[in-house]
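Note that this complex is displayed minus one protein chain, with the remaining chains in position.
Labels run A and B following the written order; every chain starts at residue 1.
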Amino acid sequence: MSKDVWVVVETLRGEVLEITYTMLAAGRGLADGLGGKLTAVLLGHDAEILASTLGAADSVTYVDHAALADFTPDAYLRTIAGLVKGAAPRVVLLGYSSMGMDLACGIGIELDTPVIASCQTLDVEAGKPRYVSLTCGGKVLAEGELPEPACLVTMVPGGYKPQSGKKEGAPKVTRVAPPTALDDLKVKLKGYIEPEAGDVDITKESILASVGRGIQQRDNLKLAEELAATLGGAVSASRPVVDQGWLPTSRLVGKSGKSVKPRLYLALGISGAPEHAEGMRDAECIVAINTDEKAPIFDFAQYGATVDVLKLLPVLTEKIKQAKGS
Amino acid sequence: MEMTVAAVPTTDRSFYDEVLEATAQGDRLKLCLQCGMCSGICPHGFAMDYPPRSLIAALRADDFEPVFESEMIWLCVSCFACTAVCPAQIPLTNGLMARLKTEMLLKGKVPSELRTALENTRRYGNTLGESPRRRAAWASDLPTPVPIMAQVKEPIDVLWFVGDYASYHPRVQAVSKAMARIFGALEISFGILGPDENSDGDVQCLAGERGLFELLAQKNGRAFSKYQFNEVVTTDPHAYNVFKNEYPGAGFTVPVKHYTQFLAERLEQLKPLLQHEQKFRVTYHDPCSIGRANNNNIYEEPRQLLRAIPGLELIEMPHNRANTICCGGGGGGNWLDGFVWERAHTRTSEWRVKEALDAGAQILAVACPYETPRFEDAVKSTGHEGGLIVRDIAELLADAIADQGRDE
Partner (left out) sequence: MNIVVPIKFVPDLVEELEIDASGVALDRTYMRLIPSEQDDHALEQALLLKERYGGKVTVVTLDTGDVDEALFTAIAKGADRVVKVLGEGFAEGVNNHAASSVLQAALKDIAYDLILTGTQAVDDLDGSTGPLLAARLGLPFVGYVTGVKQADGGVVARKEYPGGLVAEMEVALPAVLGIQAAENPPRYVVTSLVTEAMKTAKIEEVEAVEADSSGAAQVTRMYLPEPSERAEMIEGNVDHVADALVALLRERGLLA
């Protein structure tokens, strides 16, 4: 049985996505604990340069092909499944993400390999690799051993600081040919659509007042806007608010939206489900207001309160105004 | 707008025909003289592309699509002002507006907040989307124990119907706790349905969801029939209105009183207990649902209770009793503030707060669970924070009652 750990690198338009570094941090610990090797698997076209940031791995397997220039589910799935079949690593890490989730289950079924999803941390205990996964919107944790002889794991951010998975340095890069034919693809990329240019770039704001379902009505947004204005920040939102059309997608924080690292993130009526958390958990200071004391947001906020956010906002705004002397 | 007002429909079955048939006492629509009393008295009439009179005209002209397109129907807050003044006694609120709101729902033209409130009702039995298992959580650990009927194995005097907001909304839970204290002080044998209680169905019914109302009536009706009690007393005017006027049609008739009626009947027993002076100038806001709605006409009992509180000076606002200004929360309105604001740029709750201040009041007394949060918001949004206090009559009474160990 192999002891090797693989990380499937995610890239988008010439950049390595952050989740890759989380996986490298996790993978490094796992490989060291098992006594095996950590390999980063990079797919692309004329993209070998991207391997230079993958120094946390012992080696990089790079597959170059025109059909792999951009991520498409069919071409990537065939390629990675073929590589995994050939080398049979112990664990393959993929992102619990738009790309990773298109791949993991397909590879699992094709190779009859189990899949463990939504994993936050991995470690080795008595020589056996173990996982801890988040479930039920982050309200429940599940743990266990990684099945033998091999398994696929999709990872969520949060268990590791991406910094610890980033190492400069030139890992050994091995170019391999695509293991299977890449013709007659069932999914092809037609093109990209840029996100709407919003009035505000929330990734550049140092203070965000972020609203979730707890804001209840569109009418109540102005309470958050007043607070944000008083603090010199901006309003952002979780998915339910954007889905209702109360704020544009440019304000969305989370898996499908933006990742923000402001000095202050006020989570107002946000439950903190993983899809949102991954967009904001690295903020310097997180203050969460939610009437549900069991809301997952309190797991990674530094400060919290269970008062009614609609009552708090005007009072807080007023006190801040007084404190600022304006 | 040019319109032909035809008293006799054309040979093809028109939408007007459908409405006439589908609306209880719909035939009365034919009596409309287009006098305009309804449009004039409607609190949102000025903002409507088609105030009530024009709705009837549009029906008769068989030109209703523009009305649906304008979505103005959701500006109606089911306050019954139009119905109360109509000289032809047309069932405007209950009948026409509720029917038209049903049409809007069928067309999928419903603002998302209201949609969520209706979906929450369906799934959880309350508009707030809270767990039904926690409906009586407010009542645990109170100085006056609040019995839950499923645990009480004997007949009681009063089944207290609490309601959604009074069970789950933090501000209104305070009113429920005050009411429990009053029941305790009067030594009333009472109980609540707790997790067996579902939304009364009034706002859902008036918002066009007759089917949802009927499901709720079945659930509450069945809960009522499981237990033995003398009467239902409710702190919720909407529950009062719908139990009295709609539940019999759904097959359930229970004797019901609003809590102000119940307490006014016991004034002789209550008065000696009101020992703490409440030296305030207080004005009372008449809720639509126990007042002009369906001629429920409960006006004097709340005032009797307030006058019984030592030190309290009761003053009237110009719009009182049947002329009350709606807080804007009925018929789905409680979830349509954003929608209304975009069109009207004003709030009836703000008018009311200004009227209370102009009358010289320090306290605005209310008797309905939507009113406390709505008027408190209006106090803030008009910049009068600290200038006017909003309290339910139950809270004022509880404050006046001799010390029994206050709960925070």
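Convention: contacts are C-beta pairs under 8 Å (C-beta built on N, C-alpha and C of every residue); 3 or more make two chains touch, one makes a residue touch a chain.
Model, not experiment: these values are computed from the prediction.
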> Among the chains included here, which ones are touched by the excluded chain in the whole complex?
Replying inline: A, B
> Of the residues B:112, B:189 or B:382, which one touches the chain left out of the display?
Replying inline: B:112
>> One chain is left out of this view; which of A:164, A:180 or A:256 touches it in the full complex?
In response: A:256
>> One chain isn't shown here. Among A:48, A:64, A:123 or A:299, which residue touches it?
In response: A:299
>> Tell me which stretches of subunit A touch the chain missing from the display.
In response: 12-13, 17, 70-74, 97-99, 101-102, 104-106, 108-110, 112-118, 131, 133, 135-145, 147, 154, 186-196, 207, 231, 239, 243-244, 249-250, 252, 255-259, 263-264, 271, 273, 285-288, 293-294, 296, 298-308, 311-312, 315-316, 319-320, 323-324
>> To test your reading of the contact rule: which positions on subunit B touch the chain that is missing from view?
In response: 102, 105-106, 108, 110, 112, 115, 118-119, 122-124, 129-131, 133, 208-212, 214-215
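Please note the rule applied: only the chains that are shown with their structure count from here on.
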> When the centre of a chain is set as the mean of its C-alpha atoms, what distance in Å lies between subunit A and subunit B?
Replying inline: 46
>> List the residues on subunit A that touch subunit B in their complex, please.
In response: 216-219, 244-245, 291, 308, 311, 314
> In their shared complex, at which residues does subunit B touch subunit A?
Replying inline: 112-113, 170-171, 335, 337-338, 341, 380, 385
